[in-house]
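This report concerns only the one structure given below.
Every protein chain of the complex appears in place save one, which is left out.
Lettered A, B and C in written order, each chain numbered from 1.
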Amino acid sequence: MTEFFLAAAGLIVATVAAGLAMILRGPTDIERLMSLQVLGTGGIAALLLIAFATQVPGVDDVALGLALLAPFAAIAFANMLRAEDLVSDDRDTAS
Amino acid sequence: MTTLANIVCIACISGGLFFFLAGTAGLLRFPDALSRLHALAKADNLGLGLVAIGLMFRANTLLVAMKLILIWLLVLVSGSLTAQLIAARVRRVRK
Amino acid sequence: MIASTLAGFTGAALVGLGLYGLIIEPHPLRKLLSFNLVGSGVFLVFGIVARRGASGSYAFDPVPQAMVITGIVVAFAASALAVALILRLYAETGGVSLDADASTSASPNSDASG
Partner (left out) sequence: MSILPLLDIELAALVVMVAFGTIAARTLFAAVVSYVAYGLLLALVWVRLFAPDVALTEAAVGSGVTGVLLITAGKRLVPLRGGLPQAKVGRGLKLAAGLVAVLATAVLSVAIALLPDPAPSLAPQAAAAAAGPGAGLGNPITAVLISYRSFDTMLEKVVLILAVTGVWSIGRSADWGSRPATLGKDASAPPMALLARLLVPLGVVIGVHVFWVGADEPGGAFQSGALLAAMWMVMMMSGLSEPPRIGGRSVRLALIAGPAVFLTVGVAGAVVADGFFAFPRSFAKPLILFVEAVMVLSITVALPLLVAGPPSREAEP
């Protein structure tokens, strides 16, 4: 069972990390925000799985903290998106 | 009884894994921002939810089980509302 | 023990990456980001010292671990101060570089003309 949890955690991390390719690729900041959000959710899932497998105590509170912080960062970034016009990278680097 | 619980646990976590995979694949492959948002919601809601339900079978105390549910609810609420924020932003850009 | 040594090497790699970014990034906020990478790399190296110090009933040596927590908070305080300095520099000179030539060429006036 422990091995299954660890394998599942590894797969989830690998999956959501693949989504991180969007941070570099874009094309716009909206995609970057989305890939961060899926990493946040996957990170919580992986954290819980690892904690249950390796018996680290008190990780449920860490996961609670992460669940609170994911929208915290998202609000800040979404705020940033409304503050300035959504620029695609091309305009940004051309300037 | 424990074997049954184990089987349900493994089934739930595998299901969660599937939704993380599907969500990230959609995020990377779907053509426009709103469809990507739709894919992202699958990973947020079902992926983490199934993992949390699966882990509840292994929770030692009721408190830990309640925290797992709370984590899921937090991600559910914040995920849907940040999706709303992002979608509103996407619509504005399109106009 | 392998896990902790691996994390130590990760920390070493992060210090290297951060140093590189710190030197070549022109944007001051991104320099700051790179600096934070160096910091977290150092914390990671320190963290494995804590993990290796596991003894008795503890899975880690609590003293370095407690210092890492302090370090993270102090690093944040330093970053906040640096951000405030950068923003004031921008408000005063219209640029964000300490290099005299660079800051004049980056001032809003010359920017509008060129």
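We adopt the following convention: a residue touches a chain if its C-beta (ideal position, glycine included) is under 8 Å from a C-beta of that chain, and two chains touch if they have at least 3 such contacts.
Predicted, not measured: the structure shown is a model, and the values here were computed from it.
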Next item on the list: Would you mind listing the shown chains in contact with the chain that isn't displayed?
Entry: A, B, C
Margin query: Need a quick check: the contact residues on chain C for the chain that isn't drawn.
Written below: 2-21, 23-27, 29-30, 32-34, 36-37, 40, 43-45, 47-70, 72-81, 83-88, 90-91, 94-97, 99, 102-103, 105-108, 111
Note to self: To test your reading of the contact rule: which positions on chain B touch the chain that is missing from view?
What the structure shows: 70, 74, 77-78, 81-82, 84-85, 88
Item checked: Contact set of chain A toward the excluded chain (per top definition) -> 3, 6-7, 9-10, 13-14, 17, 20, 23-24, 26, 29, 32-33, 35-36, 39-40, 43, 46-47, 50-51, 54, 56-59, 61-62, 64-66, 68-69, 71-73, 75-80, 82-84, 89, 92-93, 95
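Here, only the chains that are shown with their structure count from here on.
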Checklist line | Identity of the chain that, by mean CA position, is farthest from chain A | finding: C
Check: In whole angstrom, what separates the CA-based centres of chain A and chain C?
Finding: 21
Checklist line | Centre-to-centre distance between chain C and chain B (centres being mean Cα positions), rounded to whole Å | finding: 33
Item checked: Whole-Å gap separating chain A and chain B, where each centre is the average of the chain's CA atoms -> 12
Next item on the list: Show which residues of chain A lie in contact with chain B when the two form their complex.
Entry: 1, 4-5, 8, 11-12, 15-16, 18-19, 21-22, 28, 30-31, 33-35, 37-38, 41-42, 44-45, 48-49, 52, 60-61, 63-64, 67-68, 70-71, 74-75, 78, 81-82, 86
Notebook entry, point to check: Touching chain A in the complex: which residues of chain B?
Noted result: 6, 9-10, 13-14, 16-17, 20-21, 23-24, 27-28, 33, 36-37, 40, 43-44, 47-48, 51-52, 55, 58, 64, 67-68, 70-71, 74-75, 78-79, 81-82, 85-86, 89-90, 93
